[in-house]
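Below is the structure I would like to discuss, written out as structure tokens.
The complex appears here without one of its protein chains, the remainder shown in place.
After this line comes chain A, so read on.
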Amino acid sequence: MSRPEHIAPPELFYGEAEAEKYTRNTRIAAIQAEMTLRAVELLNLAEDTPHYLLDIGCGSGLSGEILDEDGHVWAGLDIAPAMLDIAAGKDVEGDLFLHDIGQGMGFRPGTFDGAISISVLQWLCNADKTENRPRYRLQRFFSTLFMALQRGARAVFQFYPENDAQVEMIMGIAMKCGFTGGLVVDYPNSKKARKFYLCLFAGQAAGGHKQELPQGLDGADGAASVAYTQTRIQNPSRGKKPRKPAKNSVEWILHKKELARKRGKEGVPLDSRYTGRKRKPKF
């Protein structure tokens, strides 16, 4: 599995070209939509009432569009300007911020009814710059997020952990900052469709009952709506092109003549539209 967070820091990786690709690709959009719907479901909000939500790593607004559809009012943070430009161009209703979440967030206590984040947390575990210390950044992020949430609100993070140590580190820091909750794994038996949701509770609502960790989906009642195949589907038109032209073809003849000219051979025939053309059969 490719890991974009190993290639470059997010604000550089999601440059204009990658942001465009990310947004236009219908498969990515479908997967993102499915994960967003699942994350909102895990937030366990009261139905049919609009809430004030935070979208951490909103990117080009793929998840924001779904929040808009549900009528929620939201604010989105992202570090990649190119992605935010696309989101702004799409007229999503949420407020967008160019923000590095590892630097902490400046929201007043008890602002949001919930927070979702799709495919972001693994980026925070990277030390891209000398002053970046992942543990410190995670701690600053989780502590300011805890403050910004209403008591009893939830924060759901879909993420792609690299290994168990990373999960342990992230969860350990979140617990230290006051969150309770745990990891929900959907489709644990499928290597491709398996999804990790870190489901955190910011304390308990006043007079509320103890929050229970939701169950992960196991795929018994209908698998994920986006199909995952065993092998990658290759587009034949994008396959490797043969480097050499076929022998005796027009391109081949032109190439040979060009070579001969370059080598200073004399008497190389001129190129014309008749070059390499088949003659008519003669009687």
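In this text, contacts are C-beta pairs under 8 Å (C-beta built on N, C-alpha and C of every residue); 3 or more make two chains touch, one makes a residue touch a chain; residues count from 1.
Note that contacts and distances are computed from a predicted model.
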Record-based protein name (UniProt) of the chain missing from this complex, from "DNA-directed RNA polymerases I and III subunit RPAC1", "Trm112p-domain-containing protein", "NADH-ubiquinone oxidoreductase chain 5" or "Exosome complex component RRP45": "Trm112p-domain-containing protein"
From A:D85, A:D128, A:E162 or A:D271, residue that would touch the chain that is not displayed: A:D85
Hidden partner chain, touching residue among A:N44, A:N126, A:T144 or A:Q166: A:T144
Residue among A:Q103, A:Q204 or A:S249 that touches the chain left out of view: A:Q103
Touch with the omitted chain, as defined above, among A:E47, A:E69, A:E131 or A:D164: A:E131
Residue among A:A8, A:A30, A:V73 or A:V185 that touches the chain left out of view: A:V73
Touch residues of chain A, complete complex, unshown partner: 49-50, 52, 71, 73, 75, 77, 79, 84-85, 88, 93, 95-100, 102-108, 110-111, 131, 140, 144
